[in-house]
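Every protein chain but one is kept in place in this view of the complex.
Entry: chain A
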Amino acid sequence: MPPVSHAVNRRSFLQLGLGVTVLGAVGCSPAKPASKKEDSRTFTIYWNAGHGYKAYQQVIDQFGKDHDLQINWQKFQWPDLTTKLTADFRSGNVPDLVEEVSAGTGTQYGLAGNVLALDDFAAADKAFGFPGDYLDQAVVARQYEGKTYSVPLHLTANGLLFYNKAMIGTAPTTWDEFLDAAKSATKDKVSGCSLNSDPSYAAPYYDQQKVDFSDVAAKQFMQPADDALKAMQFLQDLIYTHKVSPAPVATTDYSGPQKLFSAKRAAMFVSGPWDIGPIRQGSPDIELGLAEPLTGTVQSAAMAGSGLMIPSKAKDPKLSWELITRLGAVKTELAATKEAGMSMPRKSWAADPSVAADPNLAVIAKSLSVVAKQDIALSASGKAAQIQDLWKKAYQQMIIQHAPVGPTLDDFRKQAGAAL
């Protein structure tokens, strides 16, 4: 074949191919590209998957209608939310409002410049009542050097004793009573109690021995050491010596004890108000008892509860603040409590007759009065997540893998001190 003819054919072929490619690219593009205006009218919210209550759904839907916004309400498990948010902060493509996993997380992000201090918004919006109408411990744990980086959404205590009234006659109040009750209830396929694989559930126990998880200024962790040993040894013995609790399974799911309790395979477990709803809905036949936190050396619980924070690069922070005020209104709080049994941070919520008359909420209120103080400096150090990961490793080694408590705690202290 002559070269010229060959080249012409190839050129024609290439021209045809190029034309088809261009046409294909045009044809595959959206018929009506999303305009910038539409993008700016999308309001993105990151939320915990377990907190998607109808009470919040209604508020968010109404907010979207009032402002003609397209609401993109994304729900995640906490670890996934943290991962997504970290990536978003890196890329600069952030949501408009984020549920904060716990007090201190907002401070950590705020000090890195990723979320806004909300004091000016609150000062300009007296009707919202922040921080005046909020319980002090929920606010103080979110403040650093005079700035507040999140508004509490829920205020709960991890340390409530859940018990099956058909299996446990009288709720134990001390560690000795707890152990006795667990031994009595353990039979066949039923365990007296159930421990969690999530290390944060150990907090009520070491708080009850007056152990401080961290003292950043002194670079100390889990002190006094003897009391920390006592607390963690007690937990380990529940599984391996007294055999009243199954060893938890290492997972990212913290609902294992609640599921065992709901399946009537465990008579007691220690948790927070977030487990009331799943038990009531999943096992309405269980006669659920809710008791105050146990007393070791002292009666104590660990503070828990999520908050709301606004990323620094949110499209319209004023709009985000408005949604915070709607979600944090006492009316919304009461609706969420009625729906899910969740406890809330407002003083006016606690004073509401419907709350005061609820026996479970009275127990929660009592627990909130004994929550241990948090070390705000740990969040401010920017190393909280890294140290929590080290604690998770140590906790699982002691509780799941039956590692000796003393040396494991010592290793944790060394590694956490080095991480700081």
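In this text, contacts are C-beta pairs under 8 Å (C-beta built on N, C-alpha and C of every residue); 3 or more make two chains touch, one makes a residue touch a chain; residues count from 1.
FYI, contacts and distances are computed from a predicted model.
You can't see one chain of this complex, but its UniProt record names it "Sugar ABC transporter permease", from the set "Sugar ABC transporter permease", "Aspartyl/glutamyl-tRNA(Asn/Gln) amidotransferase subunit C", "Succinate dehydrogenase cytochrome b556 subunit" or "Ech hydrogenase subunit B". When you scan A:Asp66, A:Asp136, A:Asp226 or A:Asp389 for touch with the missing chain, the hit is A:Asp389. Checked against the full complex, the candidates A:Asn93, A:Thr174, A:Ser354 or A:Gln401 give a single residue touching the omitted chain, namely A:Gln401. Only one of the listed residues, A:Lys210, A:Arg265, A:Lys315 or A:Lys338, touches the absent chain: A:Arg265. Touch with the chain omitted from the figure is made, among A:Asn72, A:Thr86, A:Thr241 or A:Gln281, by A:Thr86. If you put the missing chain back, the residues of chain A touching it would be 3, 7, 10, 14, 79, 82-83, 86-87, 90, 197, 246-247, 249-253, 256, 259-260, 263, 265, 382, 385-386, 389, 392-394, 396-397, 400-401, 403.
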